[in-house]
Structures are given as C-alpha cells and as structure tokens.
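Every protein chain of the complex appears in place save one, which is left out.
Every chain is named by a letter (A and B) in the order it is written, and numbering of its residues begins at 1.
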Amino acid sequence: MGNFGQLMDGFAVALTAHHLMIMVMGVLLGLVVGVLPGLGAPNGVSLLLPLTFTMDPISAIILLTSMYWGALFGGSTTSILFNIPGEPSSVATTFDGYPLAKQGQAARALTLAFTSAGIGALTGVLVITLLSGWVANFALRFGAAEYFAVYFMAFASFIGMSGGSPFKTLVSMMLGFAAATVGIDTISGEARLTFEFDELIGGISFLIAVIGLFGLGELLLTMEEGLKFEGVKAKLDIRVIARTVAEVPRYWATLIRSALIGCWMGITPGGPTAASFMSYALGRRFSRRGRFFGKGEPEGIVAPETADHSAGSCALLPMLALGIPGSATAAVMMGGLMIWGLSPGPMLFTSQPDFVWGLIASMYMGNIIAVVLVLATVPLFAFILRAPFTVVGPLITVVCVIGAYTVANHMFDVWLALGFGIVGYVFKKLDYPLAPFVLAMVLGDKAEDSFRQAMLTSDGSPAIFFSNGLVATMMGLGLLLLCLPVISALIKGGRGPKDGTAAAPEGRSA
Amino acid sequence: MDISRSTMDIAAACVTAAVGAVVCYGATLNGFAWGPSGPEPGYFPFYVGCLIILGSAGTIVQTLLRRNAAGHTAGHADADSFLDGERLRTIVAFFLPIVAMVAVSAWLGLYIGMGLYIFYALRVAAGFRTLSSLLAALAVVAVNFVIFEKLFMVPLLKGPILEAFGIY
Partner (left out) sequence: MPKHALTALALCLGLAAPSVALAEWKPNRPVEFVAAAGPGGGTDTFARVVQSALSKNELLTTPIIVSNKAGGSGAETFIYAKTNKSDPYKLYFGTQDAYVLPLANKLSYSLKDLTPIAAMVFDPFILWVNPKTSGIEDVKGFIAKAKEAPGQLKLGGAKAKEADETLMTLIEYSTGVDLTYIPYKSGSEAAIQVAGGHITANVNNPSESVEQWKAGVQKPLCVFENERLADTTVIADGMSWHDVPTCKEAGIAVDSFAQPRTIWAAADLPPEALAYYTDLFTKAAAAPEFKSYQERGAQIPRLLTGDAFKDFIKKHEASYAEIYKRNGWLRAEQ
C-alpha cells in the first residue's frame, strides 16, 4: 500500500515542534475569523497569505489549512449561539443548533457540533489518503452536465422536506434564485437585474443575506419576545462536554450517512455548503427521529456538521490534483501555492510528494488539535450567553454591521443587510421557510451556469443529462429524491395524519 | 395599533409579488426566449419572477380563504395578531438606533458609529451608569480596532474625523 508508506513519510515531515506550533496558531486565528461573520475562512487565509511568503511551502500550507479548520469550527459557534452563521456552510447548523442552545443546552449543542465535525473531517482526510490517485481521474469525468446533476441532487433532496405552506416555500426559494441572478451573467457577459445601479453590478453577496436574514432578523425577534434569550441561563458544567462526547457514537447511522454525503460533495463540485444542506435534508427524511428536526434535535446538528467538515477536507483534493478549487478558501490557498512556486495539478503528487503527503499528514494533526482547542472554548462561549441581552444584543448588532461591511468594504452592503434583517423578521413571523432561500442563493447561479453550459455543449439537446452512466445515475437519483415525498405520501395514504409536515426547520417562531 | 397576521400575510405577499414583477421586468431587458442553443440570459429570471408572483398570489388566496372560513366559524377572524402597538414600539426602539448607527458610520466612519451606538444602547436602553457605558463603548471600539486594523489588516471605514487625527 504505497499511499500508507507515503503518509508515514508525510508524518515525519509534519510532526515537528515548529509545525505543531504553527498548527495551534493557525487554528486559534481561524477560530477568531470563523466567529466573526463576514470575516470567513477565505478572508482569513488571504490575510495570512503575505505572512507565508517568507516561509517554506510546507509550513505555509500547514498554517493556512490549520486556519481553515479553525474557521470552519468557529463558524459553527455563532450559528449555535446567536443564529448567525459565521460561514455559509454552517447555515444548516442553525436549524437545530440554535433551538437546542435556546433550551439551555448551548454547551451540549456546541460539543455535539465540534465532535461530529471532527469525525467528519477525519473521515474526509482518510478518504483523501486512500483515494488520492483515483479521485483526480474521477473528477475529470465531470463536465457541465455532471455539475448540473450534482446541484440538482442537492436541490431535489431539499425540496420535498420543508413543511408549511408550499406557496411560501416556492416564494422563498424563487427569491433566492432571483437574488443569485443579480450581477454579470457568466454565460452572456450581460448585467442582469442590476437596473444600472453600480452597487448591484457585483451581485448580492450571500453573506450579506445571511447576516441580515439570520443574524439581524433573529435579534429583532428576540427583542420582541422580551429582551432576552429564553432559557439560555445554562448551568456551566464542564462535565456536559465529556458526557456529550460520549453521546456522539450513538448517532452512528447519521454520522456514516453524513460523512458519505460530505465526501461525495467534496470530491464532486458540490462543496461544503451543499453537503451540509443535503445531509440535513436526508437526515430529516431517513432518521428515525427525523420528525423532531428543527426543534433542537441532536441529530440535526450532527448531520450538517459531519457533512460540512468531511466535504471541506475532501474539497482540498480536487484543488491539489486538478487545480480546481472546491471552495472559496481552496481558491485562496491555490493562489498561495502558485506564489510559493508550486503548481497544483495532476503532477503535484509525483513531483512534490513531500509537500502533498506532509500536508495530508498535517490535516490529521490539525483537525485533532482543532477539536481539542475548540472544545476548550465551549465554557467560554457558554459563559457569554449568560450576560443579559441588553448587553449582548448591541454587541451582536455591531458584529453584524462590521461583518456586513467587511464582506466587500461597501457601506451599501450594510444597508442591504438591514433590509434583509427586516425581511428575515417578517418572514420568520409569517412562517416562510428561509432554508430554500439560502440554498437557492448558494447554488442557484452555479446550477444555472452549468445548465446553460451543458445546453451549449449539446446544441440545446436535453439528452446530455442522460448521455452517460454517471450523469444519468445522478439525475435518476435526483428525480427519485424529488418524488420521494409524493411516493411516501401515497404509501402512507390514509394512514392517519401526516406527521412529517409539522416540524419545518423554521417553524419555531413565537 | 394592532396588525393582524392575515393582514400582514397579505401585505408581505403583495411585496413579494411586486419583487416578482420587478424581476420579470428586469429579465425582459436581457431577452427571455429559449434560443437555438439553450436559454437566453433572461429566461430563468423571467420564470423565477413569474413563480414568485404565482406563489404570492397563492398565499393571498389561501389567507383570504382562511380568513373567511375563520370569520364564519369563530366570528373574530383577526384573533391571531402579528404585532401589537407595544411590541411594535419595542422593535422600532431597537431598530432605529441601528439605522442611526449605520447612517453615522457612513458619514463619520464605523468606529465612531459603533462607539456612539454602544454608548447609547448601554446608557439609554439598558440603563447603565454613564461612566461604565462610556468605558464599555471605548473598549468595544478598541477591541475592534486591534482585531481589524492591526491583527487582520482589514481597514474599516474611517471617515473625516479620524483622518484628521491621523488615523487612516
């Protein structure tokens, strides 16, 4: 087993005191940027990039990837505590993480998230170790039609699941598509839905929408409910952490399912955000406790977190082997590689084995360090929640405003976030589901681009979506997922009241 | 002043329908036919806009039907309140200072905006003593300054006053 031997060599490269120190530094810095919305992992990595110019490539990439792990963990923290996703991929964590924290179990929610995230990440790294050679060739099989099929699967798994009014779900999802359309169209190069406003030509950032809809919207709701987070006066008990870690293996089915989804979406172009949504949706459908999702169900935290992190790790593989970044952060790191004089591509594994395997080895170490460090922060974060809302509220507001500004250094974005805040407040009170909006906004333009690229390739024939085994299988699975709610409704038909619709992820307004 | 849930449902649906109409109009500027080699740039946005209008109309009809049904059975259809006067005041009292902070920030920079806002929120809204509010506001500004300007080198908007003091 060649890979294993090379991995051991990699450990020899990565396991030095100097590198371990770099990992700790990177993880801590990553935690800070992950916690601050707007300053996500991509920003963090690009801010550190200048520091790495004087380092050797292996130390540099260890610093950047450690920061990446830290930021991924930090992103979940604010999702759970304040309903503000620090990273796009941690939006799905808010669905159950925030309700659980609201029930006074913030420490448990955080520990669940971090532990399952760590398991997910290590699974991802394991996949990279075992499949590195194969994945590069597999990823080459993805043309525009296959890209579209991946996005289609993500949508299909999610569409059937949101409860509540189908009209409101439709409106929410379509508004997400519309928001994703704003800006310059990749295929035609034309400006769309900008109405000649300069501010809109760059498009509407997904982070702005999330800061407004989730962060500010939730603040308004909390304010209205009477100036405090209900029941967050949790007893600070360190033992909760240990007990929760021991609880995690109980969700083995969800862990395995989510890790598989995550690895799949990380290797294919779906990415961590799509992975976490899809995993949440499928968890809700296939888990025995699925109907409790959205009300603070532990599995509802485990599912998206595991998938998010396994996808995040696996996404580094296409970057290294093909030079195609699977996420925005990977794109920045790729820029770094080129500045250090390394070219990502199929030859990197043979021409720079020390670098590649050192990096992979450091991914094991970095994630373990990240889990330990982040678990140590749980009491600190749980403590923050005990402060009165009249103090915490304005602080969160400031964080949201700065976050909105730092996304692109535009004051206009801050106004936009305030607008989204009102929309989020009204939508939540009227039981509009927000998840379809977010999913459509993240994947909408990518799905449209790949659809139209596929159409151009096939001269307008939709047969391209069934032209080979790979794409046909994915489209078939997608269609199956799409029809599943209908089929299961038919099978259940007349067997009493439908119990699946009651627990929409957002069906928790006052 | 009470706003009933059904009124708000209809109002929100009207707004989303209007957004849908704007999207449809915007899409027509790009051409929305299905050309020989796939859809034109406005094709998807146009139907997305149509679906927004359709969904909004559905919500309006559903709400009206429910209101009528409730009216027949219970007599008072608007029992389900969206927002009453007191809650509205709470919300506005919370939201307006945020708007003010953003307006001040756009003019004098984010640091001054956030400092004034924190001071206001702690002194007036939360009722802390002037000195502690002031110190807290300064602390927030200082922490943010160190994190953004020094640690991560992300320059936030400064505005004329800070520039006059030589802080860029």
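Just so we're on the same page, a contact is a pair of C-beta atoms (placed from the backbone, for glycine too) under 8 Å apart; a residue touches a chain by one contact, two chains touch by 3 or more.
A quick note: this is a predicted structure, and the numbers were derived from the prediction, not measured.
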| item | value |
| --- | --- |
| Touching residue (missing chain; options A:104, A:335, A:353 or A:485) | A:335 |
| Of A:70, A:99, A:203 or A:271, the residue in touch with the unshown chain | A:203 |
| Given A:46, A:377, A:390 or A:488, the one touching the chain that is not displayed | A:46 |
| Positions on chain B contacted by the hidden chain, ascending | 37, 153-155, 168 |
| Contacts of chain A with the absent chain, listed as residue ranges | 42, 46, 49-50, 53-54, 139-144, 183-191, 196, 198, 201-203, 322-325, 328, 331-335, 338-339, 341, 343-348, 408-409, 449, 453, 456-457, 459 |
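In this section, only the chains that are shown with their structure count from here on.
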| item | value |
| --- | --- |
| Residues of chain B touching chain A in the complex | 5, 8-9, 12-13, 16, 19-20, 23, 26-27, 30, 35-42, 44-45, 48-49, 51-52, 54-56, 58-59, 62, 82-83, 87, 90-91, 94-95, 98-99, 101-102, 105-106, 110, 113-114, 117-118, 121-122, 125-126, 140, 144, 147-148, 151-157 |
| Parts of chain A lying in touch with chain B, wherever the complex brings them together | 32-33, 36, 39, 43-44, 47, 165-168, 170-171, 174-175, 177-178, 181, 185, 187-188, 190, 192-193, 195, 216, 219-220, 223-224, 388, 390-391, 393-395, 397-398, 401-402, 405-406, 409, 411, 414-415, 418, 422, 425-427, 429-430, 432, 448, 451-452, 454-456, 459-460 |
